[in-house]
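With one protein chain withheld, the remaining protein chains of the complex are depicted in position.
For reference, chains read A and B in written order, and residue numbers begin at 1 within each chain.
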Amino acid sequence: MAANPQLNASGELQHLLSIEGLPRAILEQILNTAESFVGVTEREVKKVPLMRGKSVFNLFFEPSTRTRTTFEIAAKRLSADVINLNVAASSQTKGESLLDTVANLSAMQADVFVVRHGSSGAPYLIARHVKPHEHVINAGDGRHAHPTQGLLDLYTIRHYKKDFGALTVAIVGDVLHSRVARSLIHGLTTLGAPEVRVIGPQTLIPAGVAALGVRVFHDMRAGLKGCDVVVMLRLQNERMNGPLLPSAQEFFKNYGLTAEKLALANPDAIVMHPGPMNRGVEIDSPVADGPHSVILPQVTFGIAVRMAVMSIVAGN
Amino acid sequence: MNAKLPDAEALLPKLAAELKARITPASAMIGLHTGGVWVAERLHPLLGLKEPLGVMDIAFYRDDYAKEGLKHDPKRTRIPFEVEGRDLLLVDDVLYTGRTVRAAMNELFDYGRPRSIALVVLADRGGRQLPIAAQHAGARVEVPAGKRLRLKRAADGRLSLELEDGG
Partner (left out) sequence: MSLLIKGGRIVDPASGRDEIGDVFVDKGRIAEKKGKADETIDAKGLVVAPGLIDLAARLREPGQEYKATLASEMDAAVAGGVTSLACPPDTHPPLDEPGLVDMLRRRAKALSRARAYPVGALTVKLAGERLAEMSVLAEAGCVAFSQANVPIADTQVLWRALQYAATFGYPVWLRAEDRWLSREGVAHDGEMATRLGLAGIPAFTETIALATMLQLVGATGARVHFCRLSTAAAVDMMRAAKKEKLPVTCDVGIHYVHLSETDLGYYDSHCRLDPPLRSQRDREALAAGLADGTIDCVVSDHAPVDEDQKQLPFAEAETGATGLELLLPLALKWGAGRKLSLVKTLARVTSDPARILGVQSGRIAPGAPADLVLFDPEESWRVLPGALKSQGKNTPFLGYELAGRVHETIVAGSVVYRKQ
């Protein structure tokens, strides 16, 4: 198999495409750097001049205000110039190929491409075709990976729980379609979390998931026992009322997080959600707003983590 | 060990004595990672400062990012007091080109506007590339070409100056 396309010849991170395949040292480098950036986000002047003169192009083929905005904030706090390109999927099918779009942007002196695309693997295709000084950051590709989300989840867990080596983590919901789940699973196993669980109905758990090093539970109560971290995944509307799930109500009955179910986890368990939340579907409001929830801090950490990723790849 | 290098441990009380004269009610100290923090940790308790020690990493303000990238995991800058209106003592281990101090001052001003900044270094090896000067230097040290002056900390906390190969 080819060499890891994320690393350059010296083993440094040149693109962030997936958490899978990254050595532990690089994950830790990102988390440690993010910690310094958290300090920056907490002071009044939230900017550092690190990436002044560099251009970050947000290339979003799938619409997303939240993720795009956090990348934009992160780039601006690094003093980089930000260009936002919302290439709707339909314009793609109408004419310009993915690679042509990238080539045109390349000609405009980009340094970093932040790419979100509906097809798994699209950022890899782009990374194979950019110039040596250009860097690709995957902001989510199909159901494959969302590495910056995975990293901010890891950061959040490290912030509250310190040591991965003793943790039981449960990821609940639509794992089949979730790039967030895949990224987090790879991150947790690389950083040594001994027990990673996925919880969901058979229709939403992918066939080969056990090979990723996780334990599969279909019974949520059984799966939550002894957990230190509970990550609730977003359930998209199009998944409901079809061959995968009968309804949102039934999903909530079996797999929604309520205080009663959360009580089965460890008393100091934290509750995470990549957002945006569907209250009453994955999670009820008392839990989402309750003392175990770290959902809002996740967002703050997300900016620092993205600052860390950008500054590391753009410097290599 | 090079016999010509000064004893770092001996320099500390000398510096502390000098600094006592300039302490004001608004004084506070900030050490620069990593060697500057070691020196500041030794000086701080000797000066009776009200505010705890601040520590700073200048990684995000360096002028060589385009060439070198982020070389190593940056440590977290923690300044546990308001910078506004302070008489700051900025502490580093070795003063050479002056670029580190330039970056440190840029970063400091993003925290607030101090009343004054005095630079305190354990060793000044000359070779300035910017108009920067130390108000207090423990010693002047001649460094042969092709060598680097480094501060080392032993397991028991003893500080020592050493020469290493490198620019």
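Observations
Methods note: a contact is a pair of C-beta atoms (placed from the backbone, for glycine too) under 8 Å apart; a residue touches a chain by one contact, two chains touch by 3 or more.
Everything quoted here is computed from the prediction, not taken from an experiment.
Although it is left out of the displayed model, the omitted chain contacts the following shown chains in the full complex: A.
If you put the hidden chain back, the residue from A:212, A:277 or A:294 that touches it is A:212. Within the set A:32, A:64, A:120 or A:316, the residue that contacts the chain not displayed is A:120.
Interface note for the absent chain: among A:54, A:116 or A:143, the touching residue is A:143.
In the full complex, the hidden chain is touched by chain A at residues 1-2, 5, 20, 97-99, 117, 119-122, 124-125, 141-145, 179, 182, 206-209, 211-212.
The working rule: only the chains that are shown with their structure count from here on.
Distance from the chain A centre to the chain B centre is 39 Å, each centre being the mean of its Cα atoms. Considering their complex, residues 12, 28-29, 32-33, 35-40, 43-45, 47-51, 53, 311-312, 314-316 of chain A touch chain B.
Those residues of chain B that touch chain A in the complex are listed here as 57, 59-61, 65-66, 68-70, 73-78, 106-107, 110-112.
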